[in-house]
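Scroll down for the structure; my scribbles are underneath it.
Partial view: only certain chains, each at its native spot in the assembly.
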Amino acid sequence: MAGEGENIMPKEKMNIVVFSGDMDKVLAAFIIATTAAAMGMDVNMFFTFWGLNVLRKKKFTSGKNILQKMMNALNRGGAARLSLSKFNMLGLGPAVMKTMMKRSKMPSLPEMVQTAKNLGVKFTACTTTFSFMGFSKDDFIDGVDAYAGAATFLGEVIDGRVSYFI
Amino acid sequence: MAGEGENIMPKEKMNIVVFSGDMDKVLAAFIIATTAAAMGMDVNMFFTFWGLNVLRKKKFTSGKNILQKMMNALNRGGAARLSLSKFNMLGLGPAVMKTMMKRSKMPSLPEMVQTAKNLGVKFTACTTTFSFMGFSKDDFIDGVDAYAGAATFLGEVIDGRVSYFI
């Protein structure tokens, strides 16, 4: 701001809470995030609740007690196997959607996750949900930049330009 | 507004991503949009994924291939026949809701769409979803102001005051 660099403007910041684990909503989140990053914005994505599934490895997460085991048997992770918020039809909907996207030359969700990383989008996994769902860091992909709670995230939000809850 | 312009303040801008096609969420989006426009804000609505259904004509959209035909047989358009996010009960819920709204002298959703247009709310249809769902411009109502992708929309968002993802 001060100094000889009159062009040194702070980059506008976009902060997205990814609460949903629905394939269609997560797709929308990543289309927005990668487009904003490509336009030069600083993009933070905070994954919480079902959104954590995007960052989970495909492997089975067992959990530390019987309730966590029950929940995690249903609540499976992996960006490639999320369900749709509408017309899921036991997995037929997502399969149809993926094929439609491929025919339309759209990148798949796992490809978009990789593009987001390449463009410098920052991924934070919510430690609050993380711990009550019984996950451990081993359950997550390498691309996670930080494990933090809501206070850390809101510290970014407070000087951001655009915020979404998806 | 007129004059040498000590009063020429740029209007505050509200940008709403309408992702959902659920009647109740879309209603909330339009209540917010029309209220903000009536208060003098510049309002942009960007319709994507299921939200595109709000701008689709009631007539059947076939799609260009078998998968798009299958999806579009389920995913019907028209602001007057959206389903509820809760208590849909095969269409009973929306019918009950519409009657409750009418008795309470609330405008219907198609009426709110018209009011939004009259107040200058700008409608953009997302071309990305548009193409992979197999829609064409003929499938949409006249009120659509622009067909554009996320980058165009984020260009508006970046100097907006309020952003929502609904």
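Residue numbering begins at 1 within each chain, and the chains themselves are lettered A and B in the order written.
FYI, a contact is a pair of C-beta atoms (placed from the backbone, for glycine too) under 8 Å apart; a residue touches a chain by one contact, two chains touch by 3 or more.
Only a predicted model underlies this, so the values are computations on that prediction, with no experimental measurement involved.
Colleague: Let me spell it out: one sequence, repeated, and 2 copies placed. What is the copy number of the whole complex?
Modeller: 3
Note that only the chains that are shown with their structure count from here on.
Colleague: Between chain A and chain B, what is the separation of their C-alpha centroids in Å?
Modeller: 25
Colleague: If we count contacts the way the header does, which residues on chain B are in touch with chain A in the complex?
Modeller: Against chain A, chain B makes touches at 17, 19, 21, 48-50, 65, 67-68, 70-71, 74-75, 128, 131-134, 149-151, 154-155, 157-158, 160, 163-165.
Colleague: Which residues of chain A touch chain B in the complex?
Modeller: Residues 12, 24-25, 27-28, 31-32, 35-36, 38-39, 41, 85-87, 96-97, 99-101, 103-104, 106, 161-166 of chain A touch chain B in their complex.
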